[in-house]
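Below you will find the structure I want to go over with you.
Here the complex is missing one protein chain, while the rest keep their positions.
Take a look at chain A:
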């Protein structure tokens, strides 16, 4: 009798506990759902303008004005893309963007690797002072250098010359590139390099034959970050280049769009063409990009 009462009490307690747990679980599920909704809204906010851009790049004006913003056009008008590619100088701008971006990336990676090698692998007392000298570059506003650079390039006849752009991009990306490389160099084991010294290898041999190949992963990361920065750069190119044949996509589309100010499809197509290489790079290399941006932004 007594025992039965006790078990009854126990089961009631257990039931209550289970119900509470159930409630907690439900509450947890609800709050998790709410959090997911918030995160999803942020994601939609980040992506939706781009979806809209792609949609209106495939419409003509009538469709842009009459259809609802996210309605698909009856037939996607790919001719917008063909038209802007053939009518304007988009092809030329695209080529220039590739040329300047590529040259500057190669130079930046080479010079930054050499400097980082000297800062981390060579034995001298002032290396931290020089590291600081490179890092101060991160704090300099571009606008505080613009007039002297414009003046110097004018005097050297380098206005409207690819060299002014390539050299400027290289110089301004050196600090962040060294920052990205430096972290990797510091944790990279030195045994292979030390063994090579024992064998009497020259410094150049060590740098080009051992260090550069060993740092390939971080070079890839730094290169993609450099590529994005250079591809998107605007102030220097807008200031140093006015001749159409030397413009990159960023300034090129700026002027080109002015000319099409009322043709939405053409503007959309131009913009999509200009951002497509970066989006493709992002799809395939997103991990490297994430890594590079984190390494290049914060060091305690």
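Everything that follows uses one rule, which is that a residue touches a chain if its C-beta (ideal position, glycine included) is under 8 Å from a C-beta of that chain, and two chains touch if they have at least 3 such contacts; residues count from 1.
Here is the rule we use: contacts and distances are computed from a predicted model.
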From the options "ABC transporter permease", "(2Fe-2S)-binding protein", "Oxidoreductase" or "Cytochrome bc1 complex Rieske iron-sulfur subunit", the chain left out of the display has the UniProt protein name "ABC transporter permease"
Among the options A:139, A:216 or A:243, the absent chain makes contact with A:139
Among the options A:64, A:188 or A:212, the absent chain makes contact with A:64
Where chain A meets the left-out chain, the residues are 35-36, 38-39, 42-43, 45-47, 49-50, 52-53, 56, 64-65, 68-69, 110-112, 114-115, 117-119, 121-124, 130, 133-134, 136-137, 139-152, 167-168, 170-172, 174-175, 178, 194, 197-198, 201-203, 206-207, 228, 231-232, 234-235, 239, 249-251, 253-254, 257, 264, 267-268, 271, 274-275, 278-279, 282, 286, 289-290, 293-294, 297-300
